[in-house]
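For reference, the structure I am asking about is given below.
The complex appears here minus one protein chain, its other protein chains still in place.
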Amino acid sequence: MDQDDPRTADLGFARVDVDRAARTGDPEVVYGAGKTPDQVVAILSALHEKHPERAVLATRLSDESLDVVRRALPDATIDLVARAVTLGPLPEPRGTVAVVAAGTSDAPVAAEAALTIRVHGAGVDRIDDVGVAGLHRLLAVRDRLATADCLVVVAGMEGALPSVVGGLTGVPLVAVPTSVGYGASFGGIAALLGMLNSCAPGVTVVNIDNGYGAGVFAARVARRAEVRP
Amino acid sequence: MDQDDPRTADLGFARVDVDRAARTGDPEVVYGAGKTPDQVVAILSALHEKHPERAVLATRLSDESLDVVRRALPDATIDLVARAVTLGPLPEPRGTVAVVAAGTSDAPVAAEAALTIRVHGAGVDRIDDVGVAGLHRLLAVRDRLATADCLVVVAGMEGALPSVVGGLTGVPLVAVPTSVGYGASFGGIAALLGMLNSCAPGVTVVNIDNGYGAGVFAARVARRAEVRP
Amino acid sequence: MDQDDPRTADLGFARVDVDRAARTGDPEVVYGAGKTPDQVVAILSALHEKHPERAVLATRLSDESLDVVRRALPDATIDLVARAVTLGPLPEPRGTVAVVAAGTSDAPVAAEAALTIRVHGAGVDRIDDVGVAGLHRLLAVRDRLATADCLVVVAGMEGALPSVVGGLTGVPLVAVPTSVGYGASFGGIAALLGMLNSCAPGVTVVNIDNGYGAGVFAARVARRAEVRP
Amino acid sequence: MDQDDPRTADLGFARVDVDRAARTGDPEVVYGAGKTPDQVVAILSALHEKHPERAVLATRLSDESLDVVRRALPDATIDLVARAVTLGPLPEPRGTVAVVAAGTSDAPVAAEAALTIRVHGAGVDRIDDVGVAGLHRLLAVRDRLATADCLVVVAGMEGALPSVVGGLTGVPLVAVPTSVGYGASFGGIAALLGMLNSCAPGVTVVNIDNGYGAGVFAARVARRAEVRP
Amino acid sequence: MDQDDPRTADLGFARVDVDRAARTGDPEVVYGAGKTPDQVVAILSALHEKHPERAVLATRLSDESLDVVRRALPDATIDLVARAVTLGPLPEPRGTVAVVAAGTSDAPVAAEAALTIRVHGAGVDRIDDVGVAGLHRLLAVRDRLATADCLVVVAGMEGALPSVVGGLTGVPLVAVPTSVGYGASFGGIAALLGMLNSCAPGVTVVNIDNGYGAGVFAARVARRAEVRP
Amino acid sequence: MDQDDPRTADLGFARVDVDRAARTGDPEVVYGAGKTPDQVVAILSALHEKHPERAVLATRLSDESLDVVRRALPDATIDLVARAVTLGPLPEPRGTVAVVAAGTSDAPVAAEAALTIRVHGAGVDRIDDVGVAGLHRLLAVRDRLATADCLVVVAGMEGALPSVVGGLTGVPLVAVPTSVGYGASFGGIAALLGMLNSCAPGVTVVNIDNGYGAGVFAARVARRAEVRP
Amino acid sequence: MDQDDPRTADLGFARVDVDRAARTGDPEVVYGAGKTPDQVVAILSALHEKHPERAVLATRLSDESLDVVRRALPDATIDLVARAVTLGPLPEPRGTVAVVAAGTSDAPVAAEAALTIRVHGAGVDRIDDVGVAGLHRLLAVRDRLATADCLVVVAGMEGALPSVVGGLTGVPLVAVPTSVGYGASFGGIAALLGMLNSCAPGVTVVNIDNGYGAGVFAARVARRAEVRP
Partner (left out) sequence: MDQDDPRTADLGFARVDVDRAARTGDPEVVYGAGKTPDQVVAILSALHEKHPERAVLATRLSDESLDVVRRALPDATIDLVARAVTLGPLPEPRGTVAVVAAGTSDAPVAAEAALTIRVHGAGVDRIDDVGVAGLHRLLAVRDRLATADCLVVVAGMEGALPSVVGGLTGVPLVAVPTSVGYGASFGGIAALLGMLNSCAPGVTVVNIDNGYGAGVFAARVARRAEVRP
């Protein structure tokens, strides 16, 4: 029986893996989808109590959960665009990730990625509204792309932005397809396929709308890269 | 019974619609896939005889058909890259279509489009190797794009080129996805979806590898546009 | 930093590309899906102020947005079928696009295409209820099809109408699949595939329900064709 | 144990259901795909011996099987286009099925349907090359369509022909999609979807290239209809 | 202009093809999905007025439309399971169609097929709850299957029922896949594929949940077969 | 480093997990696809040497591999239908699995399942040619189905056999879809979906053509069940 | 006519197969989806009355149905997580099935499987929260896995848990994909494909979220295995 396993916290409705931080160097995170507001508050509190010196992150929160958290945990910081919450002090940023978004509809995913990166210990440079149908905007920020330690590129519809960005610089690039689009975009499949088939070498991809996963990955890369000359 | 219909030519194995030119203003075309070399030669000859003053086009020819046509019809012009043949004089070009291709692997489809455009009465400006991962090449030909009467943009893999080109100019643009790619490109589906979901307004699409269809359409547009001031 | 870029208008929640008109010759357009009514009004007003002499178009508006726009912008013209709005004077029509729809359920997409065409500077001839299962209606309008400068053909279900129309005339034809249908129509995929595989040469296709995209393209073609003899 | 079941014939490598004719009124049929030439000959002979007074049909035969059958069974009738063979006298035709094909590439499937219909006891009226992009050919045979007892309509690419034919007449109509096409036709899926979503009521569909299945069904309908006034 | 075409009735929001009956021998039908209750009432009334001596059918009616029709047209007959309505006297039945359903969830589709058959002039024999996992029920009705003039077999989930029924009898069989199921049934696709790939020869298929289409077809077959000895 | 791990045998081109038998109670198995004939012989010999007292199985062998094995390992037993080989004595059978196949084309998959079951320690009862379109054959073997300890049911096309068998008995049933079929059977996907959506409760499924996987599972079930009263 | 068939109970809106228990040894089960609360109560009562000595199971109940059952049948036992109800005494457990779930979101499916197993006569050992990204939890319960008579392994997202569990033990294993996930998980398709392609031999699969089907199967296996030494 592992019910007394010190690596897990048993909250009755869930066993929380409080050991992952030790294994991976990452903070604890609560995936809010499918959880009641009270469950979100309970898990956030339990994790915060265990490690008050570092931030806990909760993502994919419903309107109701955001509201309950705001009232139950006044010290929490709410990010309405990202639909996410942090509790506890953010770490000092090591290295920088540029989070690049194609259109305004991609903002929630970009915001989730950006907040995840900060919680996981890296800094963020946000670059918005640089879709490929208006190249002059993208070319104007070429230097910011080249000096980042990692890139997270967020786009829906045809998902072409990572190919263009990937041709401009050799910085490691994580592409995030979003479910923005209609008709034969299939909830982000068109963008996902576009990114998987990018003609720019060295583009990697995460699941549709998965700003969190891209953020975890990019922060790990940026933290390691930070001390280079 | 329509067996004496003057609008069709009965070759035994096929009835050829020799009336389409009258209805649509386009030349006769032989779709070579699935036809024997002898059938291709027979149909080309029959159509050429009926209208020796204008070109007939045969597309999608096998190596064997190209070979048999070369020997049987010494007056035919062979295009090995397009895998196509013309018989009879090409018309005077009216208007210009720029045929833009992303990579060298897209050359056969671009060549089929270009030859089709010429046979259908418009002129061609070929622009090759301008993939989105190397923007400087594309930006260098911006003027040629803007002065064309219609654009045919050919790309495989993620199919991003039409979005970028469509953001640079307001010339009518027909996108052609190619089956170039591997893995999750699904024989051109990724490029097709990318083009259907283009963030640049006014992009239209034809079937995968359908250089012929794009060429017919673009020539019709260019011929009509030619006389503008 | 490009925050003072004269080519964009920064509204706080969005940077609007007011330079596209210069690049492409097209008017400004607001894609209303996912925007709040207040955002729609704000963008419409900002764009109209910048260029009061030409029309701005807003598409894909919710019931609520249509209502708010009506009250906030009394000078706006509301098209309830197209779920779209224009503000400012429509341009003089140059050339004519025939907008052909298969069934009454296709009316919203056809209306969006028609309004887009007018805003983009071409004239419109609407031809409705000419599905392929009742050929006599279609054959009765054959002349109107042949004298247009471009055709936009809208159909759901099996999407067969562009093939039949494309066999009747050589006018450039843009097909628009609609999401009308049920069962194995897959929200318009069956019609989309039918149009991509049309046996009539020279048919091009846009995304499902994309009346706007077809309209932009067709207006560009018609405007160029208008001055031919 | 059913090894002595009089309703089956055990040939060692297969047990043949010789009782189906009694249950369904149909002749015996050998599906040749995946069978060796010798197996085809053995089954044909066994079935013919059991009922020499009626025809046996073998379909989907390879070049090699067609060749071996020709030499081993000189009384067999070979249909090279349908890739099928009959042995024994064809029944008197009761009722008529019109087999309508869109293009020359659809001929093998139409031929398989036609031969199946004859073997299953109905007569056949073949109507070829009446694709929807050339309506005048189809309208010319309108009377032959209306006087048939059942229609089998064969088409590839977008599969639009059954919709048009179904709008011209109320005769029961079975549609057969063929794998003719390329790109996003997906080996006949586009045509299959087009037919399933036909806007003409009363269209039924069989599997891709399944001329045999359509033929069995249509013959059953025509045989029953034959004696109507 | 065809605005005075006697073959259509213009109701303002729709042109109704009142000539189809003459072309196909079938009654007029109103497809209710996407129409307002008032539109349904208006079309039913217009069609009924034109031909009070025969029945008009309206299908796919919403709760609200059923309610409005009941109050506005007291002479109409309402079928709550089929979600359909008839107005005017049903024709004398000629021939019989057996409508066979696998499970209770398939009842609405079977009811729509049955009512359609009656309106289109044939008689109906309903056979319910004969799924393949309980063969004894099906074997008990074998005689009723064999004496019908046509079969409509309705099933969801794996769609196996037509294969089993098709092996028991040679009566023409139309299979209707329903959207009953969950998980990897994909809203009826699993059943549709099962029916298209039926190992029983002579099975034809209509679109998912398309009881209406199957009914039109089956009635046409049964009416023709009725006078056989 | 685990290079001296006694649980693996390093053959240079592969490390073989010789410990799985201890973990799972199953024999060693060589998956022959993608291996050269010499590699197959080498692995078979190495495994046989280690445990000469029990059988080793090699599956999915090419013609060439079967030939090389026959000459190199004269003690091996070749199963040409299953394309598989055993080396070493088969275990005493404990419990019985009935392997049921719908058609003769399903024989190779059924044979692979049957041989796998024997090698994994259970007995086999083969029941062939009992497709659902000829129910009398299946009903004749009902007793053999009911007395087995586990059932493996193999079928292609619509994959309906497991539903029918599963309705006749409560014996645990593993369904194996085969790639037998054409057109919209998608290489076995139609059968796979049919089996996953079976209306008979308690049907489990393995991958397409995976006779081996079904055999391993069924033998495990039968061995455990054997000693029941 | 089978209306007096003692093997079915006619409730007006449904005929219930009360004979299945005799054929398969399993209890009666009511599939609640799509049934009204009153229908659920009526069927439960009818089945319970017929066999008060054994449990009846109702699954997939809506909130409303759960509520109505609670009030109408006070003797029923409600399982809110499984959304299921039992009426009548549970049988003595014979053999044990370990129900293994990857994450807390998989709990409803695991609960449905567990309750089904108990109703079908076997015992249950629940093992929760043992996802593959935290192997230590899974390794800690290795003994419980090895001593079970059958395993039901429930997982969403990538569905990797059955492969890992299947490598640890040779106990028969049924995998249940859940619809837990987002983006390209396609409502459980990713997990389903992962399980069908498991590299661990002897893994069988049921439909997405089909805890009931897995439970029926596993209980049958465990009951048979129970008496082994």
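Couple of notes before you dig in:
Labels for the chains are A, B, C, D, E, F and G, by order of writing; each one numbers its residues from 1.
In this section, a contact is a pair of C-beta atoms (placed from the backbone, for glycine too) under 8 Å apart; a residue touches a chain by one contact, two chains touch by 3 or more.
The model shown is predicted, which means the values in this text are computed figures rather than measured ones.
The missing chain, though absent from the display, is touched by one residue of G:T77, G:T147 or G:N197; that residue is G:N197. Residue in contact with the omitted chain (choice from F:I189, F:V203 or F:A219): F:I189.
For subunit F, the residues touching the chain absent from view are 2, 5, 7-8, 13-15, 17, 19-20, 33-34, 179, 187-189, 192, 207-210.
The set of subunit A residues touching the chain not shown comprises 23-26, 29, 149, 167-174, 192, 196-197, 201-207, 212-214, 216-217, 220-221, 224-229. Touching the omitted chain from subunit B are residues 104-105, 128-129, 134, 136-137, 140-141, 180, 182-185.
As a convention for this text, only the chains that are shown with their structure count from here on.
Once the centre of each chain is set as its mean CA position, subunit A and subunit B turn out to be 45 Å apart. Computed from the mean C-alpha positions, the centre of subunit B lies at a distance of 26 Å from the centre of subunit C. Among the residues of subunit C, those in touch with two or more other chains are 134, 167-168, 183-185, 189, 192, 196-197, 207.
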